[in-house]
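Missing here is one protein chain; the remaining ones are kept as they sit in the complex.
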Amino acid sequence: MIHDFHYLKPDSLKTALAMYAEHEDCKVICGGQSLLIVMRQGMVAPEYLLDIKHIHELSYISFDNQKGLRIGATTTHREIEQSPLIQEKYPVLAAMENKLASIQTRNWGTIGGNLAHADPAGDPAPVLIALKASIKVGSIKGERVMPLDEFFVDYFETAMEHGELILEVQVPPPAPKTGVAYQKFNLLDSDMGIVAVAASVTLDRDGKCKDTRVVLGNAGPTPLRMKNIESLLIGKKLNEKLFEEAGKISSTESQPVADIHASEEHRRHLLGVLTRRMLKQACDIAQKG
Amino acid sequence: MSTNKYKVINTRVHNIDGIAKVTGRATYTFDVKLPGMLYGKILRSPHPHAKILKIDTSKALELPGVKAVVTGKDTLGIKQGIWRRYEELCDEQILPLEKVRYIGEPVAAVAAVTEEIAEKALDLIDVEYEVLPAVFEPLDAIKKDAPVIHEGVERNINVTRHIEWGDVDDAFAEAEKDGYIREDWFKCGGQHHACMETRAAVSSYTPDGKLTVWTSTQSPYYHQALLAGVLGLREGDVRVIAPYVGGGFGGKFELDAAQFCSAVLSMKLCKPVKIVFTREEDMIASKRRTPMYYYVRTAVKKDGTFLARESRMFSNGGAYTGMGATALYLSGFFHSFPYKWRGYRYDGYRVYTNTMPSTSMRGFGAPQAVFCSEQQIEWICKDLGLDPFEVRRKNAHTEGYEVPGQAFIQSCGMKECIDKIEQWVKSKGKLPANRAIGVSSCGFMSGGIFNWFDTPYSFSSAVVTINYDGTVELHVGCQDIGQGSNTTMAIICAETLGVRVEDVKVHSGDTDHCPADLGAWGSRQTLMAGNAVKMAAEDAKRQLLEFAYAEMGMNIVYDLDIKDRWVHIVARPERGMPYFDLVKKALRGKDGQRIIGRGYYTPHRKGMISPAYSYMMQAVDAEVDPETGKITIHEIMTAHDCGQPINPLGLVGQLEGAASMALGYGYLEDMPFEDGKLMNPNLVDYKIIRATEMPETGMIEIDTYEPEGPYGAKEAGEGLTNPTAAALGNALFHALGIQMKELPITPERVLKALREKDEAKKQKKNT
Amino acid sequence: MEKYLLKLTVNGQEYEVYINPKTLLVEVIRDYLGFTGTKRGCETVSCGACTVTVNGKSVKSCSILAMQVDGMEIVTSEGLEKNGKLSPIQKAFLDHGAFQCGFCTSGMLMSATAFLDELNGRIPKKHEIKEAIEGNLCRCTGYNSIVRAIEAVAQGEYKEERQ
Partner (left out) sequence: MSFKCPACKKEWPTSLQVARHIFGTGDKAHRAWVESQGYSYIELLLAQTTEPGNKSYAILSELVEKAQATL
């Protein structure tokens, strides 16, 4: 059962950061959809719990053609899923959110909470990394921005130091002739993926691959950005054989962990299949875009 | 559906518990709160097999708020079991004295002022174990050097069942000459009931020696008798109350630790004690569907006529027998269904292992038996180039057939079911690649006859009492666990008495006020309790009509009846009087006494299995991704013969509910163990089907009349769980040509089967 | 352990409770305020039997600290009926037999209510309805009867005549 804690409820970001800096053994709760489960199992038992759920300064979705998309940390998954702006400019993001856990969890859980929890099987991270997103974190000492793929360090561990909160997710404007696709393999539609693959492809004027990213979910301690696939594909005319090769890289270079749902060998096989399929899908979208 | 000649039966009547359930008023056991109530928690064994040397509860008792700690020593140490008729099958002390036999088995129980304190107290109980070698798989447990789990039980085999008729060996000899023989091994996994309401009980023992237990039960009478047995009380001094029950599915009619431990604690303290299982406890330390290893050898003529079958089955019985003996017999019995065999031989062996005990679960051995049989038949048809529908029709049971020495079949719509499904499959036309329709047929029982509980009472009883204002009190012993038996009984009572459902109040779930009844299992209640209710209502109507004859003074040749609250001459329906007026007169005529009708039912001259059998054929339209092994179910169509439907809304609910549970058994729900430890005791990793995966479900009702059932009705609860896993396996066989011999059908097993098929093809090519 | 004041409105009635901050919303609803219609069936936020609405949105009350709903409007299944009249979705559940044991019914009703309110008139596709109750596990009905009931209400077959 949950251990006792002192409850801190700041009414603004400023007071929140001050409170967070003040207490050493302090955890942050926002939607709490992941945190409360681990607290109930006694794996996390802080002395202080800082509740930032109702800091409305951090709950927003904005977009402009230069800076691109800005999502506040306490924005709920459902708000992202149902935002007409995101459905239009970043459909893969809205589609991913629609398959994240249940409507109830999406109504209360937040994008900041999800990313801070840093579960390698989390859905948003691979998609956002494929979208070249970065993340703004801040503490009482100041703010900093880093690419999202540098934000995740290990299982359930991020690059944030004590006293730092996630403030905002930043996604560059959608580039022309670009397609992004994401799929997770699971038994039930909204389960976390046994494995997942996000892929983006940008084509240049004569149809060659100008830029690409393939990010594997639940295939290692953090979302894995497959740099070798990028060097394999960039500059080339994409075809089925190349997708096949990219799939091989995913299945050999990933570090999936076997569990009761699937063996390591099956996970590697699936990563290969999904990589091939998502690259093809992203490429088709790019050709149309 | 035929034009309905009944007023209430087969009409879309609202569930009579509906208002309470849709307005949040329905209270379940875990909602029960009593003044001064304490909360209990159970300490469970971390070892699969260990002697209990010493239990030190002193530190736990010192924790402020802890009121009592009990272990096996605080009990009478009686070995209990639901098969009371056979002493050696009653082998479970819920709080064991000398050793624990599965991980999660109760060792001690604490009662405290709050649940949190009780939970903290568990960590303060020191138990000294001597760990013993353990065995987890039946085929290992029967080896000579395997550890002995129950003293005196050689090679851990505690129950064997043998079924045999006809000349099996001659039939096989004939097949060897010019027929065809096929043999296959199958491995069917377990499944957990996973009722949405976990096990719970509130026990309250009072100084006058009476024990009242609120609990989630499928049979209040069973728990009354079982509790009395292990606590040394008279059955009459034990009162079991079932508030609303949150699902049972075969897992809630044996005695469980919540009931036993809360009763022991309450008797020690003379205070009410509530124990509610967490989901994890419910999945680790209860009883599940019996995992079975099947060896099936079948002989047929070249033209598809079935000759003989010889099957053997090892079940992973787990640490204690429970309903293991019945699982063994029924699986073998339904493994021959629904076909006529010249010879049939089945040997079932129930083997003890150091895993959670296995017991009955919806379908009870038939889903496993049908999974092996119906797939092998499909493979045989392929091997011999025969049409599976034709082969099934040729060998199917027919009305009046006697399964030699076992059962008498009266109503049987098997052939019509096959015809209807054949038409439906043809109507679907050609399906895209990697997608196909698999079919499977089976039958099931309407309640069991063999009295393994050794009850002295008739199997079902009912009492109908008519009040002055014409409202009717119906007291029944059958238990509504969600399948709608209260509504079904109200419908039968209203139809028979000639009133409306809203005139009938059903009283069930309280052993103090309701007659004894064996409860909800084996799909028995519609038939057995239904017959009792019909008899009771007829008795009351007969008494009522005596006054009507006197009151109306019409020609003796005429007959009277009551329909929709109107007492009338059958031949001249317009001549009559309102039912409500008749009741008032009848009461005055009986010196103010209410009319009371009694009814009961116990099956006779029907063999040892069941009074009646339902039949069905099901088609599953499934698609599989050959690269990832993922399965998608598009549609399920079932042609179903359950005699006269009584409660149509309930019937559709049973079909769709059974399909959702059977699909889980087919390709979603897995119970992986490592050294006796269940690896997924939660609803995240134990995959119960959700709305997004549930396919469309259709039903074709086949009209038959079962003379043994009330108004011709028979079971529709469990039977529908039996065909689905086999039909899914057959769909994969037609879609990808793979033969699935293990349940559940996981993506990994699909890909492995595909690889094996391709290798076999390569070998054939170059030999 | 110091306790904190929590003000919340449940089914139209305001309440004040002093609670340990680790108390979950479902515990306040069931144990402090006595609304036992909301049920609990798991410890891993999987079954959805504890679903209620907070400011109109469906949430799993076992996964939320009660302190987080300070000053908010909670509706549980007991709050659907208005002076003895059932809400359209409750009537639809009765007509379609969209429940059996009833343990998941409160959660299903609240997921359905939140989904229907959000539609305000738009006719949903079938898969949207299934996604609306994807977070609610049911072991008895096989879901299709519940989907039919929600679909009937969404298509306006039940007038709301309780103003």
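A, B and C are the chain letters, set down in written order, and residue numbers restart from 1 in every chain.
The rule is simple: contacts are C-beta pairs under 8 Å (C-beta built on N, C-alpha and C of every residue); 3 or more make two chains touch, one makes a residue touch a chain.
Here the structure is a predicted model, which means the values were calculated and not measured.
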Completion exercise
Full-assembly contacts of the left-out chain, visible side only, are chains B
Problem - Among B:34, B:61, B:122 or B:157, residue touching the chain not depicted - result: B:157
Handout entry: Selected from B:210, B:268 or B:312 as touching the chain missing from the view
Key = B:312
Completion exercise
The one residue from B:221, B:320 or B:349 touching the chain left out of view is B:349
Handout entry: Of B:98, B:130, B:169 or B:454, the one touching the omitted chain in the full complex
Key = B:169
Practice task
Name, in rising order, the residues on chain B that touch the hidden chain in the full complex.
Solution key: 88, 142, 154-155, 157, 160-162, 164, 168-169, 172, 295, 297, 310, 312, 314, 345, 347, 349
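The rule is short, and it goes like this: only the chains that are shown with their structure count from here on.
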Fill in the blank from the handout: For the pair chain B and chain C, the C-alpha centroid-to-centroid distance in angstrom is 30
Practice task
Indicate the whole-number Å distance between the mean C-alpha point of chain A and the mean C-alpha point of chain B.
Solution key: 45
Exercise for the section: Could you list which residues of chain A touch at least two other chains? Expected result: 189-190
Exercise for the section: Spell out, as numbers or ranges, the residues of chain C touching 2 or more other chains. Expected result: 43-44, 131, 134, 136
Problem - Partner chain B, residues of chain C touching it in the complex - result: 30, 35-44, 46-47, 49, 76-78, 80-81, 86, 90, 93-97, 99-106, 109, 127, 129-131, 133-134, 136-147
Handout entry: chain A partner contacts - residues on chain C that touch it in the complex
Key = 1-2, 4, 20-22, 24, 43-45, 48, 51, 54, 57-60, 63-65, 67-68, 111, 114-115, 131-132, 134-136
Completion exercise
In the complex, the residues of chain B that touch chain A are 116, 119, 627-628, 630, 668, 670, 672, 679-680, 684-685, 687, 689-690, 692-693, 747-748, 751
